[in-house]
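Missing here is one protein chain; the remaining ones are kept as they sit in the complex.
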Amino acid sequence: MSRRSGLFFVAPALLLFGVFVLYPMASALSYAFFSWQGTTRGAFVGLENFVALFTQEPFTTQLPRAFGHNIAFFLGTMLIQNTLGLGIAVLLHKRARTRRMLQTLYAMPYLVSPIVIGYLWTLLLSPTFGPVNALLRKVGLESLALPWLGDPKTALWVVVLVSAWQWVGFPVLLYGAALGGVPEELSEAARVDGATHWQTFRSIVFPLLVPAIGTVSILTFIFSMEAFALPYAFGGSTGNPAGATDFISLLFYRTAFENGSTNAIGSSSAIAALLFVVIFGGAVVATRVLRRHQDRVAA
Amino acid sequence: MNSNNRRHLTVLTLASAMVALAACSPSSSSSSSGGSGDSKNVTLSVWSWRTEDVAAYNAIFAVYTKAHPGTKVDFKAFKNTEYNLILTTGLAGSKGPDVAQVRSYGQLQPTIASKSLLPLDDVVDLSSWDANVVKSAKGKDDGKLYAVPLAQQTLQMFYNKDIFAKFALTPPTTWAEFMAVNTKLKAQGVTPMAVGAKDSWTLPMLHQVLAAPRFGAGAFEEAVTTGKTTFADPNWVASVDVVNKLKPYLPDSAVGVAYTDAQILFTSGKAAMFPGGSFELGFFQKQNPGLKMGVFEVPAPQGSPSMRPTTTGYADGAFGVSAKSDAQAASKDLVKWMSTKEFGQLVADKVKQLSAVPGVSYSDPLMKQMADNYAKNPTPYLLLVDFRYGTPSGTDLLGTGVQEMLLGKKDAAKISTDLQTGVSQWFKPTT
Partner (left out) sequence: MTITASTHTATGDREPSEPMKGRVKGRGPRPVGGLVGSTALWIYAIVALIPLLLMVANSFRSTSSLYSDPLGAPWPIKFDSYRKAWTEGHFGEYFTNSLLVTVGAVTLSTTVSTMAAYALARTRSRIFTTLEAVFISGLMLPIHLAILPIFYLLDGFGLVDSRLGLTLVYAASGVPFSIFVLTTFFRQLPPELEEAARIDGANSWQMFVRIMVPMVRPAVATVVVFRFVPIWNDFLFPLVLLRSREKYTVPVGLTTFFGEYATDWSSLFAGLVIATVPLIILFLVATKQIVAGLTAGMSK
């Protein structure tokens, strides 16, 4: 296509995106370099707000802790949600008849708003009035009737599991599509040679899925670092209990709107800038690694 | 080629039209906030976080409109947890409120620093009011008054009269009696105290209700704010430990119990006592009209510097005028009315809160008792009143700390030092 036509086609998206996303994001990041008096901007302070994140309370305890939770959330989601999703996608691959019905059922939780999910599960898991613990007690599993959302040891994992429950449809769909792209002849040939399903999967299908796995992983990483709605619905803006479900975006929200410091916008913007650097850096590195692998496979 | 160009032009025009449309999108009150209409007829926009009290406030403002025909009030309430965010944007941009309910003490300072509120020193006279209450609406740096305090909250122990009667218990007057009440209730299978420790903001309140005399109440406030002592003081540590010692009488796995669960435990009769604020009264009465409630002050624990029981109090919420309001005169009149006894009485009667205005009479016997208790044995809610002027705030630190203590991860001494370390980041004692 000629460059002139190309520009016409690209212009609307560029305009929309530039005005309503790029410009505000750039502003938000620039706020971090100033000191603030409430919503009035003060003097340029360079990297002072960033330095404060690493030298002052509460950031010195809360920032690494929240970051650790984001990473734990990422790993947990990879382990549970994406592995389960891959397994389901493989099982569904040949079951043409029931595939669409099952895919729809698995995707149902995805349709529910995170606030609804947070509320629903908080009500269901309530140690005093919730049906989950009531059921466990009734079947004699009293010892398992823990205060799921009240114990720091379990609270984060509840968030991971509920998030996996909500989003499992996403890897199922993507892996399902990728599996559809694996040439049938290869697995047929392997089976003719006597290989089991598992062997076929391991040596033939899985290597061809690596690009899809890469894409899913990168998207999961971005999603985990940005996670806000679900943790907020469960633990509120302070990541109850005792900060066990605190995430970086919650720390941002809290710092920006809920504390008594007049430089709230300065500190919170520094957190936002930091988060952006981490997400951007991580995704770029991962994409580069992925592309190198793809080139190698294609060669 | 011609049709090609035309197509491209159409696309571009559409795109620019969208943006142009957006830019000159009609807003009936283009740069004003709330107040609209000519000088004789004004509609004031009032914002609040009390979604529970919308009907009551509408009735209250109807009284004002009758006395001031031409001024209408549009009362809007937003959910408490997101109110700060909404208010910040509301006061900074257009279409915000004329009069807004604002937070108190430390949490008011960012709003003041943004220059979003008008000083009210020449509008209202609060010289006859409780000094601690007026302090809640002043700027820490310039000492000016920026809002009219709305309510006074007191913290005490609610109890279920029927359950007490059933087990032949009476409100305790000594610590030994208080412990006996707890032990008896627990032995009978009733949760003695309903506490929702999952919501950490309830925990510093719990600490005040159970142990304010143990750390020395008002005398301690004086000492710690002037730097004569810190939170590592043994009296303070012992007071925090009191909460730990009472852990068996809280619901099982209290840190997993939400605040709303605790409320339900009390109103449904599964728990006998509820350490809470006067703001609970209206809610409890609505939840269970048949509930027979009483309140008492928890006696001073052993070893307290003074054996007098206390009722903790603090100012909660205030109404200020937005600097961006284009109905400033009318707004100032409204907040001036909010400092009168008439308004205070309406708040007491309709919203069922203790009013910050002095001299209000309470028809509800429990409200009267709470107000009287506070008048007799007042003590400030220390961490909220004096230690929210910076980050991390004292209430956040103690709230999280008590959660960790209840989980058995830290002891009272450790969380007290954590509290001290945290606030010393920004706290400067006044001499």
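Here the chain labels run A and B in written order, and each chain numbers its own residues starting at 1.
The rule is short, and it goes like this: contacts are C-beta pairs under 8 Å (C-beta built on N, C-alpha and C of every residue); 3 or more make two chains touch, one makes a residue touch a chain.
No experiment lies behind these values; they were computed from the predicted model shown.
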Any idea which of B:K95, B:K161 or B:R308 touches the chain not displayed?
B:K95
Name, in rising order, the residues on chain B that touch the hidden chain in the full complex.
1, 3-4, 7-8, 11, 15, 18, 21-27, 30, 51-52, 76, 78-80, 82, 85-86, 88-90, 92-95, 260, 263-264, 268, 287
What is the set of chain A residues that contact the non-displayed chain in the whole complex?
1-3, 5-10, 12-14, 16-17, 19-25, 27-28, 31, 88, 90-100, 102-116, 119-121, 123-124, 129-131, 134-135, 138, 165, 168, 173, 176-177, 180-181, 183-185, 188, 191, 197, 201, 219, 222, 225-226, 228-229, 249, 252, 256, 265, 272, 275-276, 279-280, 283
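One rule holds for everything that comes next: only the chains that are shown with their structure count from here on.
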Whole-Å gap separating chain A and chain B, where each centre is the average of the chain's CA atoms:
35
In their shared complex, at which residues does chain B touch chain A?
4, 8, 11-12, 14-16, 19, 81, 84-85, 88, 91-92, 106-107, 109-116, 197-200, 251-258, 261, 264-265, 270, 388-393, 396, 400, 403-404, 407, 409, 421-422, 425-426
In the complex, chain A residues that touch chain B
5, 8-9, 11-12, 15-16, 19, 37-40, 56-58, 122, 126-129, 146-152, 236-238, 240-243, 253, 255-262, 264, 267
